[in-house]
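Single-structure report; data block below.
The complex appears here minus one protein chain, its other protein chains still in place.
Letters A and B mark the chains as written, and numbering starts fresh at 1 in each.
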Amino acid sequence: MADFLQQVVSGLASGGVYALLALALVLIYRSTGVVNFAQGEMAMFSTFVCWELIDRGLPYWVAFFATLAISFAGGVLIERLVVHAVSRAAAITVVTVTIGLLIMLNGAAAWIWKGEQRTLENPFGTRTFDVGGVVVAVQDLGILVVSLALVAALWVLFQRTRLGLALRASALNPESSRLHGIRVSWMLALGWGLAAVLGAVAGMLVAPTQGSFDQNLMLPVLIFAFAAAVLGGLDSPLGAVVGGLAVGVILNLVGAYIDFFADLRLPAALLVILAILLLRPHGLFGRAAVRRV
Amino acid sequence: MRLLGVISLVFSLAAGAASARPAADPGVSRGEVVIGGTIPLSGIAASYASVGRGAEAYFKYVNARGGVFNRRITYKYLDDQYNPAQTVQATRQLVQQERVFAIFNTLGTEQNLAVRSFLNAAKVPQLFAGSGATTFGRDYRRYPYTIGFLPSYVGEGKVYARHILRTKPNAKIAVLYQNDDYGKDLLSGFRTGLGAKRRNIVATQSYDPLSTDVSSQIARLRSSRATVFVVIATPPFAIRGLVAANRLGWRPQVYVNQVGAATNIMRIIAATAGPRIIQNAVTLISVKDPTSPRFRNDAGMRLYRQIMRQHLPSGHVNDGFHVYSMAVAHTFVEALRKAGRNPTRASLMRAVASLNVRNNPFLLPGVRVRTSARDHFPLDQGQLQRWRNNTWNPLGKVISARP
Partner (left out) sequence: MLAARTAIRVLGLALFVAVVVVVPSRISEFRASEFALIGIFFIAILGLNILTGYTGVISLGHGAFMAVGAYTTAILMLGRPGLEAGGLSPPDWLPVGDGMKDVYTIPIAALVAALAGALFGLPALRLSGPYLALATFGVAVATPSVIRKFDSVTGGSGGLNLFDSPNLTGAIFNAVHVPGGRTLTFNDWLYYLTWTIALALFVVAWLIHHSRLGRALRAIRDDEIAAVASGVGLAWHKTLAFSLSALYAGVAGSLLAMSAFSVQPGAFPVDRSIALLVGLAVGGLGSLVPLVAGAVFLVFLPQWAQDLSQAPGVPAVIYGAVLIGLMIVLPTGVGGLLRRVLGPLTSRLYPRSQ
């Protein structure tokens, strides 16, 4: 039993990691209607920025918040310079641009930071405690708490503020939003900026869980974050977190207890998600609305 | 019309009708020898790019001192993104377009397997394949133009098994391995080495190189109550695996395979998980470690740092791949010298199969590069090392790591 619970706990821990990036994906999808393939690389880039700031002598928390600010500016800049230019094009064009960003950011990080293994401080410390034979790490709890706090913050933003309303409106119906005096194109830029901030949080918290990181930090995480976001519902922040945790637990249980799937954790988890999607085509918490990819 | 000369030459090569004995094989001219290979320069395996750049730097160093028989060595390495289909296309380009003398230092097991038949049919040497798969040293009768370099994974697995049999013959053993040929080869060598004691392996778990985390596998391994933990993993997964083991409070005797045991990797583990989990960890090493204090004043490593400074200033000196690649490049230069004043592909292959180099400055003292007509494992020695005081310390003498 302790074994089983340990599998669940470690699944929740890796799920927390997927959830963080999935939240950023959901935010950008919800506020701009784009599935952003560069989300992981933006997060990776932010993580390197944080590393660089610490390397130049800034204290951790100063570097942390400075990175959030820089990432926000970077996200807005990307939207203004690149994404905005194709905002009226077909979905495939927008997707292709985010793929171009993915490739470019990965290359730029390899160029600037030389592809070396770097380490980033873990803000939650390395302590663990034992609950009836099941080991729980403070770091993993910290990641879970942060992702839930972010869900709450996003809920407040989207449901309780005028800004959030404007964000949702411009994603759903740019034309009529414009008629209502919303500066739609700035709302989209704001959406990218906020998603970059969430990505930065994800990157800075995920990197320590991996021991060390290089420019490929987020490529595998992105795959699971997509799975998480789809499972939870692409437009639901809560769904992203629940989806992330579910993906983490499913991966572990399927891999650990069904021998046939021991080498097939990844395909098996994707199969389970597909099966769930067939029952709920818009994810666990998503709402049916036809929008572009 | 095409250049008839080129066509007929390619054709005679292609048909294997090399009876016309040309003055020199392709790629060799008065002042130059052109060789080539593939290396992942982009994509998820791009960190291996140093394996190309380090070798290139060493050739520049040799060229600056007059080359080999007054020929400079030009090394063209193309990006294959670690995708074997691209390896085939890039190798085709090197052989049919760039007309290289030999393929050198191509990285990866699948990648080298993909072009092996092609190169042997074209009678183009496939030198020092960057793979520890046993087949590159074992199957020389079928593939006479192919030779590997990395110590064989199977041999490495046997070394760990022998050490465990000697020091902890009755310990229960758990293994984490990557679920591809590399991981399975090393595991099978380990099993073979244990012989009748293979029953002592109480748990094995594999991971997919595309996953983010191995803590589930580690939890399974820990619950087997093993006291010896063999890690067959690349650096990121060795780090994650050992950090997770430490977190679960598991304190086995650790063996880490050479691929994942660079000093900087071990130090990352010590910094993340604390030094206890890897205290007394064991690995097998053949190449000098650029971060080891033991080699601070070593002549070979001084040469290494000088070459890095002069010919690869943008490279990271502490990256062990650079040292490895210079060890390979050094071996190639030795072979080329041995192939004579007017080297042909055939004479190069004869030279490659009769190496006995004691002074490769980039290999551990006492490790020899040795081949013969019936021994196609150039680098089959190593020295066990134990992790203490935040660094690797030699454990016994240089030993054989033959498969």
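Everything below uses one rule, namely that a residue touches a chain if its C-beta (ideal position, glycine included) is under 8 Å from a C-beta of that chain, and two chains touch if they have at least 3 such contacts.
Everything numeric here is computed off the predicted structure, so don't read it as measured data.
Between the chain not shown and the residues A:Gly115, A:Gly191 or A:Pro208, the one that touches is A:Gly115.
Among the residues B:Asn63, B:Gln93 or B:Asn318, only B:Gln93 touches the chain that is left out of the figure.
Residue-wise, the contact with the chain that is not shown comes from A:Leu266, picked out of A:Val76, A:Leu266 or A:Leu284. In the complete assembly, the contact with the undisplayed chain comes from B:Thr109, out of B:Thr74, B:Thr109, B:Ser286 or B:Asn360. Taking the complete complex into account, A:Leu102 is the one of A:Leu27, A:Leu53, A:Val76 or A:Leu102 that touches the chain left out.
Panel shows chain B; residues 1-2, 6-7, 10-11, 14-16, 41-43, 46, 49, 78-79, 81-85, 88-89, 92-93, 96-97, 109-111, 113-114, 116-118, 121-122, 133, 179-181, 184, 208, 210, 314 of it touch the chain omitted from the view.
For chain A, the residues touching the chain absent from view are 29, 35, 37, 82, 85-86, 88-93, 95-97, 99-112, 114-115, 215, 223, 226-227, 229-230, 234, 263-264, 266-267, 270-271, 273-274, 277-278, 281-283, 288, 290-293.
Definition applied: only the chains that are shown with their structure count from here on.
Centroids of chain A and chain B (each the mean of its C-alpha atoms) stand 36 Å apart. Chain contact summary for the complex, chain B toward chain A: residues 42, 44, 46-47, 49, 179, 205-206, 208, 210-213, 215-217, 219-220, 223, 235-236, 239-240, 243-244, 247-249, 264-265, 268-269, 271-274, 314, 316, 319. Chain A contributes residues 3, 6-7, 10-11, 13-14, 17-18, 107, 110, 114-117, 119, 122, 126, 128, 130, 135, 137, 208-212, 214-216, 219-221, 223-224, 251-252, 255-256, 262-263, 265-266 to its touches with chain B in the complex.
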